[in-house]
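Mind looking over this structure? Questions follow.
A single protein chain has been omitted; all remaining protein chains appear in their positions.
Coming up: chain A.
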Amino acid sequence: MENSIYLDEARDPLIIAEGWMKDGKDVAIATVVETWGSAPRPVGSHLVIDAEGNFHGSVSGGCVEGAVVTEAVDVIDSGKAKMLEFGVADETAWQVGLSCGGRIKVYVERLG
């Protein structure tokens, strides 16, 4: 992949989250805080979600985004942050499909 020296404003999750916030939307930010094994996205990666379930960015190769979005909508409602864990050892995670063999921990918090 080409390394750009400037932010890709149209695709950068945190820039999009700020735009949503300015539009008055409720937003959750999910962040990969830990990985084990062959995780597809590095620690620090973001997925941003609005209250309607629209999202940008990624925390995995597309394996667990659906589950994170569902949890994020809850986090937006309650305002309480959640730590989610996905991996092969976890039956639910297996169902949502982190089949690459890695495990990841994702912190989901509301913006504001």
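Everything below uses one rule, namely that a residue touches a chain if its C-beta (ideal position, glycine included) is under 8 Å from a C-beta of that chain, and two chains touch if they have at least 3 such contacts; residues count from 1.
Everything below uses one rule, namely that contacts and distances are computed from a predicted model.
From the set "3-isopropylmalate dehydratase small subunit", "Carbon monoxide dehydrogenase F protein", "Activator of Hsp90 ATPase homologue 1-like" or "Branched-chain amino acid ABC transporter permease", the protein name that UniProt assigns to the chain left out of the figure is "Carbon monoxide dehydrogenase F protein".
Within the full complex, the residue among A:29, A:47 or A:104 touching the omitted chain is A:29. Counting over the whole complex, chain A has residues 2-7, 14-15, 17-18, 21, 29, 31, 33-34, 42-44, 81, 83, 107, 109-112 touching the chain that is not drawn.
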